[in-house]
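Could you have a look at this structure, given as structure tokens, before my questions?
The complex appears here minus one protein chain, its other protein chains still in place.
And now, subunit A:
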Amino acid sequence: MKVLAAGVVPLLLVLHWKHGAGSPLPITPVNATCATRHPCHSNLMNQIRNQLAQLNGSANALFILYYTAQGEPFPNNLDKLCGPNVTDFPPFHANGTEKTRLVELYRIIAYLGASLGNITRDQKVLNPNALSLHSKLNATADIMRGLLSNVLCRLCNKYHVAHVDVAYGPDTSGKDVFQKKKLGCQLLGKYKQVIAVVAQAF
């Protein structure tokens, strides 16, 4: 529960600052009313594409920075330590409709955002002097927040989807340091892999 208090909850509060924030968000019926706190940008899809491209462009550097900061033998055993073996990662179907893809993207970004919050928190404790890693993690989380907002706007405006069920990654707060390192590395490896597919799909 600590991770919810420290990493995920603030993120969700920012993203879903409304009544009932924090509860699972089911996909609303199409005819349900949908309202956003701020007017959505006119060219949302372009912004989403740009944000995805931005994330895709920085994902590998973040991945390298992360596993380098964890020390040996992480850089030399990426397949076993940082392989994208994230079991509960939300799926993405590139050939689906735009609505489906946006919903899946929303789930992915929500999942990644929460996990990134955990990673950032863990690394601040574990590697307090790795400022460049912290900076890149924060920057990525910032872009994800913006992307999530844009996706929600798009879903809301065009498809009248106000609520999407999301799932989050494992809570790492109670795990040992090696597990934190390993899970973070696997998550970032998965992120690097998935964001390339997602960016390509949009």
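To be clear about the criterion, contacts are C-beta pairs under 8 Å (C-beta built on N, C-alpha and C of every residue); 3 or more make two chains touch, one makes a residue touch a chain; residues count from 1.
The working rule: contacts and distances are computed from a predicted model.
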- Query: So which of "Glutathione S-transferase", "Leukemia inhibitory factor receptor", "Response regulatory domain-containing protein" or "Golgin subfamily A member 7" is the UniProt name of the chain that got left out?
  - Reply: "Leukemia inhibitory factor receptor"
- Return the single residue from A:Arg107, A:Lys136, A:His163 or A:Lys182 that touches the missing chain. A:Lys182
- Of the candidates A:Ser42, A:Asn76 or A:Asn95, the residue in contact with the absent chain is A:Asn76
- Message: Under the stated touch rule, tell me which residues of subunit A contact the chain that is not displayed.
- Response: 69-74, 76-77, 80-81, 124-131, 176-178, 181-182
